[in-house]
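One structure is given here, and the rest of the page talks about it.
Up next, chain A:
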Amino acid sequence: MLTTRLYMLQRITALVMAPLVLGHLAVMIYAVQGGLDAAEILSRTQGSILWLVFYGSFVAAVSIHAAIGVRVVAFEVLGLNKRILPIVAWCVFLALMILGLRAVYAVTLSGAGL
Partner candidate 1 sequence: MSQDLSVSVWRSETNAFQEFAVPAQKNQTILDVVSWIQANSDPTLSYRFACRVGMCGSCAMMVNGEPRWTCRTHVKKVLKSNNLEIGPLRNLPVVKDLATDMDPFFDKWVEAKGVFESTKTRHDDMEPIIPDAPERMAASAAIECINCAVCYAACDSVSGNAEYLGPAALNRAWSLVNDVRDGAYEERLEAASGAGGCHNCHSQGGCTAYCPNELNPSASIAGLKKETSRNWFGWGRS
Partner candidate 2 sequence: MMTVERHDTDILILGSGGAGLFAALHAQQTAPKARITLAVKGLVGKSGCTRMVQGGYNVSLGRGDSVERHFMDTINGGKWLPNQDMAWKLCKLAVERIHELENEVGCFFDRNSDGSLHQKAFAGQTFDRTVHKGDLTGIEIISRLMEQVLSRPIDKLQEHRAIGLIPTKDGAAISGVLFIDMRTGRFRFIRAKTVLMATGGGPTMYKYHTPSGDKTMDGLAMALRAGLQLRDMEMVQFHPTGLLAGDHTRMTGTVLEEGLRGAGGELHNSHGHRFMFDYDPKGDRATRDVVSRGIYAEMRKNNISPNGGVYISMSHLGPENVRNKFPGMVKRCADSGFDLAAGKVEVVPTAHYFMGGVVVDENTRTAMEGFYVAGEDAGGAHGSNRLGGNGVANSTVYGGVAGEVMGQDVQNITALRDPDETVLEEEIVRAMRPLSNKPTLIQPLRTKLQNAMWEDVGVMRTATGLRRGALALDTIDDELMMLGVDDGNLAFNLTWHDWLNLRSLTDISKTITAAALTREDSRGAHFREDFPEAGAMETSTYTLAKRDGDSVKITQQEVDFTIVKPGETLLADGEPETLVGAAQ
């Protein structure tokens, strides 16, 4: 099932995410004070290369990380056939990657007119 390669990938992406998640959580705790507002979020993020890199790397890492994780759970809990597993993993990866990058694009680049 899990070989060293997948295991390492999952661990490395987890390590990449850890500071990002912490940062994200800190921002969230700060941001939700007094309610959420789209304009407020966008004013912070849009046009910022920093946030682009921040959320971009999160999306990349989480797509890999979750794809591997879901693959394991699908195998161990749902007992999915080993031939279907790579398909499941790739689907999760691509879905997260596409949706994620689109979101990052939306909140960081789209309004900046780039």
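Quick note on selection: all candidates are chains of the complex that A comes from, given by their letters.
By our rule, a contact is a pair of C-beta atoms (placed from the backbone, for glycine too) under 8 Å apart; a residue touches a chain by one contact, two chains touch by 3 or more; residues count from 1.
Here the structure is a predicted model, which is why all the values come from computation and not from measurement.
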Interface partner of chain A in the complex, by touch - 1 or 2: 1
Residue numbers on chain A that touch candidate 1, as the complex places them: 1-8, 11, 75-77, 79
